[in-house]
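As you look at this complex, bear in mind that one protein chain is not there, while each of the others sits in place.
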């Protein structure tokens, strides 16, 4: 009884299907990911006769930029997976939720800049910290996204078990926590800080409780 | 009786499903939004030894560009929401309507240029006014979009209540009206004009009558 | 009888749904359209104190680039409409057809370059002719696309009336014909040639026989 009422209430503010939000997010993620590669500039060698001799060294110099490309690509991958993972449970959208999504995307589209900054100044604490701050803000926006959708079962089915909601939230908060530590570490060693960002992906690649819940719900239906 | 006839007439010029138009618009919006971030250039510091000392100041100098990035991103978000909001009611498309959409997208894809211009010359009235003019033209195209679709219930269900049509139209016209004032204000104070653009989003983020109508219609079906 | 057999044959080479092709094309068109705007460079004024005085003139100098942006955007719009229009009738895809589509997209993604070229050298015949040649090649690819799909009702329903097939083909060939003339005209007057390109859109914006056919078929089903 109560569940049905709740569902009606949930939909009464609905303005957009979640499909449109996901389509915009997919577009934005794929562009931000591809733009990351623009940070890796083709080396200019003058005069051209020296190209064969100097290119090996010049490509070696690109290694940090390529490594940071890979890290940022995977970090965006993590957030893409997390964003869509939430939409496996979220089944409605209202206007404030729409704007939380636009805030989230605004921060995602900022990642190529932060990557470019850290890639040019890898040994300047502030550059490394700006990168970490960007990730903290994205984590915060994703947390807000989940919090808004789940509070009072606003945009999720009333049958969602509370431990799922809690589990997903804790999972989201891990990255910002690591980044906060990395920001402090950067004062001492920017490199150690970068290594911490690079270690984020392995954790997230491992399966999570949310996966299993989504499966169980789908099997039931 | 009359309603059925009208529906047939509405579809007799139909050429494309609205889904394809929305897919193109989603792609275009997501790219324009991501390109906005390219305006924020990573500062070049020479010689590199000074990077640690000079970066804080250089990043501070980027603040106006970052603020304008946020404003333009949210402005594009407003128009994306408004464009899709219209498609919750519009359920058919004909050739002139298609071209109104292409005009609309052409203006949307122009926003990164206007943002780049205002971001480089924030204290030149003409730069601030070009930005405002772009928003006025977008508002005008969106108004034409709604006017064309709703006149004689051309591309909307004949059962759409007139107050919904009127409400959405007035809502669209608000932004151009504010921009027109901002353009005049820019002659005296470009900064005051920029503040006016930044105040547009809060209004649009608040819920609107259209939302509630869409909900009610969907509940019925 | 014969129709059914033909349908089976048509699908026996099918490899991909047309939906995937259309999704890739939508992405590519929206990016090519947005990149056109990157041709309009924000003027650099040095020293900055002169910005207020010099900007009006500098923006005026951008007028040809902005006009060419509009022309190219609309030209891409024409081809997007034509491409999707064909997919209203085409309902299957095989491997050669897939590659015709990739060829078509390769030429579409080349339009920003041609636009940039004509925009920088509007009074050099070769630049104006390169633009025209690009449009001729796109028209040729689109013609091949339609020819391959319709020959022997390969990828279209066997019930498609022959006059529809012919009508759409003639329509496609108009733009390359105009461009061929424009290329010759460019030897005498590059400007007259550009005007001819700008006159293409009005013709295509008018409704076409294909529209009406699609409607009639959909109404029947």
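Note that the chains take the letters A, B and C in the order they are written out, and that residue 1 is the start of every chain.
By our rule, a contact is a pair of C-beta atoms (placed from the backbone, for glycine too) under 8 Å apart; a residue touches a chain by one contact, two chains touch by 3 or more.
Quantities reported herein were computed from a predicted structural model and do not represent experimental measurements.
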item: Option from C:102, C:181 or C:199 whose C-beta touches the chain left out; value: C:102
item: Contact footprint on subunit C, counting only the chain that is left out; value: 8, 11-16, 20, 23-24, 26-28, 31-32, 35, 94-96, 98-99, 102, 105-106, 109-110, 112-113, 116-117, 120-121, 123-127, 130
item: Residue numbers in subunit A that touch the chain omitted from display; value: 22-23, 26-27, 29-31, 33-34, 36-38, 40, 42, 45, 51-52, 55-56, 59, 69-70, 73-74, 77, 80-81, 84-85, 88, 205-208, 210-212, 214-215, 218-219
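As a working rule, only the chains that are shown with their structure count from here on.
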item: Rotation angle superposing subunit A onto its copy subunit B by C-alpha atoms, nearest 5 degrees; value: 90
item: Copies subunit C and subunit B - interface residue numbers shared by over half, same or different; value: different
item: Multi-partner residues of subunit C (at least 2 other chains); value: 27, 31
